[in-house]
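And now, subunit A:
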Amino acid sequence: MSFILIILSSLFFTGIINRTKSILSGRKGPGIFQPLRDIRRLLKKGSVYSETSSFIFKLAPAVYFSTVFAAALFIPFGENRGLISFQFDFVLFAYLLALGKFFNIIAALDTGSSFEGMGASREALYSMLAEPAFFITIGSLGLLTGYSSFYQIFSSIHYSESASPAIAYALGLLASIVFLFLGIIENSRVPVDDPKTHLELTMVHEVMILDNSGFDLGVIFYTGSLKFALYGGLIANLFFLSSPYAVINILIFFSLQVLYASTVGIVESFMARLRMNQNPQFILMISSVSLLIFIGVMIVIGKI
Partner candidate 1 sequence: MKNRNGLILIFLTLALGAATSFVAFNALMGRNFEFVLSGNTILGQIPIRIDALSAWMILIINFTFTTGVLYGTGYLRNYNTSANLKLHQFLFFVLHLSMILVCSIQNFIAFLIVWEIMTVSSFLLIIFEYWKKETIKAGLNFFIQSHIGVLFIIVSFIWVMSQTGLADFNAVRLFATHQPGAVAITLFVLLFIGFGFKAGFVPFHTWLPYAHPAAPSHISGMMSGVIIKLGIYGILRMLLLINSNYIVIGEIILFVSVFSGLYGVILAIVQHNLKRLLAYHSIENIGIIGIGIGIGTIGLGLKNDFLAVAGFAGGLLHILNHSLFKSLLFYGAGSIYQQTHTLEIEQLGGLIKRMPRTAVLFLIAAIAICGLPPLNGFISEYLIFSGLYSSLKSNSFAFSLFMLSVFVALAVIGGLAMLCFTKAFGIVFLGTERKQYHVEPKEVSRMMLFPQYMAAVMIISIGLFPQLFLQLLKNPVALFVPDILNSSNGIFSYQSGILTQIGFIGIILTVLVFVVYEIKTLTGRNKINSVSPTWGCGYKTNDPRLQYTASSFVKTYSNLIEPILSMHKDVAVVNEIFPGNKQYSTHYYDKLEFYLIDKNLKWLKKLLLKLNFLQNGRTQFYILYGLIFILLIIFISYGEYIWNTIKGFFKLF
Partner candidate 2 sequence: MVNLLLIFFIVTLFVCATAIRLKTFIKAIACQGLLLFGIFFLRLNEINTVNLVLLLLETLIFKAVVIPYFLHYLIKKNKINRESDPYISNFTSLFIITFIVMTTFYLANTLRGGVFGNIYFVVSMITIFTGLFLMISRKKIITHVMSFIIMENGVVVLSLTVGIEMPMLVNLGILLDIFVTVLVLGIFANKIGDIFKEAEVGHLERLRD
Partner candidate 3 sequence: MIGIYLILSLFVVFSVFFIRKREVIYSLVILFTVLQWTLTIYEYLNLNTVQFYYFTPDAIGIILLFVLSVLATTSFLYSYIYLGNRQDTPIAESIYWSALILLISAISCAYLANHAAITWIFIEITTLSSSVLIYHRRTESSLEGSWKYLFICSVSVALIFIGILFLGLASQQAKIGDLFYSNLFSKARSLDEFWLKAAFLFIFTGYTAKAGLVPMYTAGIDAKDKAPSPAAAIFSSALMNVGFLGIYRIYSIAAQTNIHQWAKIVLLISALLSLLISAAYMLRVRSFKRMFAYSSVEHMGLVTIGMSMGGAGLFGAVLHLILHSFTKAGLFYQYGSVNRVIKSKYINDAGGYFEKNTSGALVLLLGFFIITAVPPSGMFISEFYIFRSMFDNGYLWLLIVTAILLTFIVSAFGAIIFKLLFHRQENVNIYEDQSSPISIWESVPQFVLLAGVVYLGFNPPAVLVNLINTAVKSFG
C-alpha cells in the first residue's frame, strides 16, 4: 500500500522541488514531470565509461537503486503494515541505505578522479555523522510506544492518549523535523550541499556521479527522488489519523509529501549552502535535536 504510494510520490517529488524553486524565484520553471522526462531520456541513452573504472562502477547504480527500493518495502502505511515488517526492521532499513551509499562511494573512487574522491569522502563522513540522529529518533519513538518495528511504532503513536499530549505532539514535530533534515542530508541538498552549483569543489553528491551517464545516471536520479519519498513517507507516518477511511490517510500522505518537497524547495531558494567545514556541526546538531526527543520521551513515559 504505502509502497505504491511512495513510488507514486517519488515520481514527481523532484519536480515539485524544482517547481517551488522556480515559483519562488519568479521563473516559469519546468513542469512537475520534467525530471521524469529527463530520467526517461537518460534511460534511453547509451553511456560513456571511464577507462580507469571497473565493473564496480557499472554495478554501483544498480545496487544503489535496489537498496533504496528494498528499503521502501519497509515503510508501513498507518494501520496497515509495510510489505516487510519484523522486530527491529529499522536497523536493516538504515543499513540497506548504508549499503547503497557504500557502493556509490567506491564507484566514485573507481573513476580515479580527484573531484569524485572528494565528494565520496564527504558523503561517507556525512552519512556517518547522520546515523546517530536516525537511530536515536527511532529508538526514542520505540521507547514512547514500547514497540520495535516501524509498523508497530507508527501504528501505535497516539499523541492524545499519551501521558502529556503537548510534549507528545512536540515530539512528533521534532521527529518530523529530524526526518526532514535526514532526507536533505541523504540527498545532499541545501544547506548541506547545492546540487545546482557549478563548481565541483563545492559539491558533495553531484560530484560523485560526474562520470555516470546514460542509464546509470537516470537510475541514480530516480533513486534520489525515491529516497526523498521514503523519508516523506516516514514523516507522513507520524501524522496518520486512525480513521476507518484509508482515503483520508492517503490525502494526508500526499499532502505531506508535497509539503515536504516544497519545504525543501523553499529552503533551497532562501538558504545559502553552508561552508563545507560547517556541515559536520550542522549534522551533529540534528543528532542533538534527536536527543531532545529522547529526553522528551523519557518525560512522557515518566522516567524523569
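The rule we apply is simple: contacts are C-beta pairs under 8 Å (C-beta built on N, C-alpha and C of every residue); 3 or more make two chains touch, one makes a residue touch a chain; residues count from 1.
The candidate set was assembled so that all candidates are chains of the complex that A comes from, given by their letters.
Predicted model, so just to flag it, every value in this text is computed and none were measured.
Touch, as defined above, links subunit A to just one of 1, 2 or 3 in this complex, and that is 1. The part of subunit A that touches candidate 1 in the complex is made up of residues 43-54, 56, 58-59, 61-63, 65-67, 69-70, 73, 84, 86-88, 91-92, 94-96, 98-99, 101-102, 105-106, 108-118, 120-122, 124-125, 127-129, 131-132, 134-136, 139, 142-143, 146, 148, 200, 210-211, 214-216, 219, 276-277, 280, 294, 298, 303-304.
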